[in-house]
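Removed: one protein chain of the complex. Kept in place: all other protein chains.
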Amino acid sequence: MLKAEIHITLKKTVVDPQGLIIKHALESIGYKGLEEARIGKMITLTLNYRQKKRAEREIREMCKKLLANPIIEEYTFKLREEK
Amino acid sequence: MLKAEIHITLKKTVVDPQGLIIKHALESIGYKGLEEARIGKMITLTLNYRQKKRAEREIREMCKKLLANPIIEEYTFKLREEK
Amino acid sequence: MKFGVVIFPGSNCDQDCFYVIKEVLKQPVEYIWHQSTDLAGFDAVILPGGFSYGDYLRTGAVARFSPVMKAVNKFAAQGGLVIGICNGFQILLEAGLLPGAMLRNRNLHFICKYVLVKAENTETAFSNLCRPEQILKIPIAHNEGNYYIDDAGLQELKQNNQIVLRYYKFNPNGSQDNIAGIINREGNVLGMMPHPERSAEEALGSRDGLLIFKSMLEYLQNKR
Partner (left out) sequence: MTTPNNCQALGLSQDEYQKITALIGREPSLTELAMFSVEWSEHCGYIHSKRMLQLLPKTGKYPTLIGEDSGGIIVDDLAIVFKMESHNHPSQVEPKQGAATGVGGIIRDIFTAGARPIALLDSLRFGSLSEPYNKYLMRGVVDGIQFYGNCLGVPTVGGEIYFDQSYNGNCLVNVMCIGTAKKNKLSRARTKGSGNSIIYAGSSTGRDGIGGCSILASKEFKRGEEKRPTVQIGDPFTEKCLIEATLEALATGYVTGIKDMGAAGLTCASSEMASSGHTGIEIELKGVPLREKNMAPWEIMMSESQERMLLCVKKGKEKIIEKIFSKWGLNAALIGKVTGGRLVRIKHKGKVVAEVKADDLTSAPLYEVPCVKPDYLETVNRLDLHRLAEPKDYNQVLLKLLGSPSIASKEWAYRQYDHMVQTNTLVLPGSDAAVLRLKGTRKAIAATTDCNSSYCYLNPYRGAQIAVAEAARNLVCAGAEPAAVTDCLNFGNPTKPDRFWQFKHCVEGITSACQFFNLPVVSGNVSFYNESPQGAIFPTPAIGMIGIIQDAKKICTQYFKKENEAVVLLGVSKEELGGSGYLKEIHKTVRGDAPELDLYLEEAVQKTAREAISKGLVSSAHDCAEGGLLVALAESCISDRDNLLGAVIDNLTFEIRPDALFFGESQSRIILSCKNSSVPKIRKIADKYKAPLRVIGKTGGKKLVVLNGKRKPIALPLEDLSKAWHKSLEKQVSL
């Protein structure tokens, strides 16, 4: 079994309204020292096969086709094996 | 400057309807081999100070107070230094 | 003129659109199930508002893989009229039938409210009955109406007169350049966040939305 952890974030050039509000909320409860907050999605896929190559290829495709919107988002992912 | 990457996920025992839909959608566009899909949040904070201890303490607090609800969610985070 | 209203799982304005076409515009209308692949016989197709697939991943992202979207693509390529309202607009963006993407509203809240929009381009198949710069009172109801497009894309929209509706006086969601509705270059695919089907009868507070459907009818009748 393989486990993929996919991170999907807004591109740097896109304003992140959620991040702004979270930053503001954290500041209002007393946390100074915040430069920036950004929020993204983390999708964890458990795959029932073990071929890493195939997994990498498929996940890249999944991100391009469905999981991320290339106009506003970027993605990265990590694969690891699970017992 | 410090950068914190916080992962917030639903507890294993909580059903994730969003994850189910993502799994179905991926299957319907041809990806077999999926055991499970789950979705969580990833929050990236940039801190304008360098004390790791303080950062760890504050982030743990932020998660408890605002970013995650311990009833249904778990969090983990990593800290790293930025130039 | 025959209208079709697509039902995706999770659509929830399908019946409202159907009602307006049938009872107010008095035109033939049929539902189109999201798995159908044939749009023969329709003159115009409506992608209604709602939460297709719950909008669980990203608004419109899953619906655009529905079989019907292939047919909609083809229908549009052949010059058929397609209007996407709210979630329908979001689906058109995800499907690449219109440029740009939707972000969450600036205040992160769902907003349900009558707003004013200005008809910026009244030469289209969807706005030909509006007076130039006419102000329309039409409600919005969405979480993600904060329209985004990069600068080059925005320039293109402007140059080609593709911005059909802009929020007037008050931008509720933070959308770029106050954009509330855009059209494709060919002029037969419109996406708009406000709900014209909710403002097509005086009893509901405004009839301005009806102008959009009537314009479509006008265009189709002239084309024949």
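Letters are used for the chains, namely A, B and C, taken in the order the chains are written, and counting of residues starts over at 1 for each.
The criterion applied here is as follows: a contact is a pair of C-beta atoms (placed from the backbone, for glycine too) under 8 Å apart; a residue touches a chain by one contact, two chains touch by 3 or more.
What you are looking at is a predicted structure, and each value in this text was computed from that prediction instead of being measured.
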- Item | Omitted chain - touching chains that are shown | A, B, C
- Query: Among C:D55, C:E94 or C:D208, which one is in touch with the chain left out?
  - Reply: C:D55
- Check each of C:R64, C:H195 or C:K214 against the chain that is not shown and name the one that touches it. C:H195
- Message: Even though one chain is hidden, which residues of subunit B still touch it in the full complex?
- Response: 10, 13-17, 21, 24, 69-72
- What subunit C residues would touch the chain not displayed? 9-10, 12-13, 15-16, 19-20, 49-51, 53-56, 109-113, 139, 141, 143, 195, 197-198, 201, 203-205
- Item | Residue numbers in subunit A that touch the chain omitted from display | 24-25, 28-29
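Here is the rule we use: only the chains that are shown with their structure count from here on.
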- Message: Averaging over Cα atoms per chain, report the distance between subunit A and subunit C in Å.
- Response: 30
- Report, in whole Å, the distance between the mean C-alpha point of subunit A and the mean C-alpha point of subunit B. 9
- Residues of subunit A whose C-beta touches two or more other chains: 66-67
- Tell me, which residues of subunit C touch at least two other chains? 57, 61-62, 65
- Message: Quick check: in the complex, which residue numbers of subunit A touch subunit B?
- Response: 1, 7, 9, 19, 22, 25-26, 29, 31, 33-49, 58, 62, 65-67
- Query: Can you name the residues of subunit B that touch subunit C in the complex?
  - Reply: 17-18, 21-22, 25, 28-29, 39
- Note on the structure: So, in the complex, the side of subunit A touching subunit C is made of residues 10, 13-15, 17-18, 21, 66-67, 69, 71-72
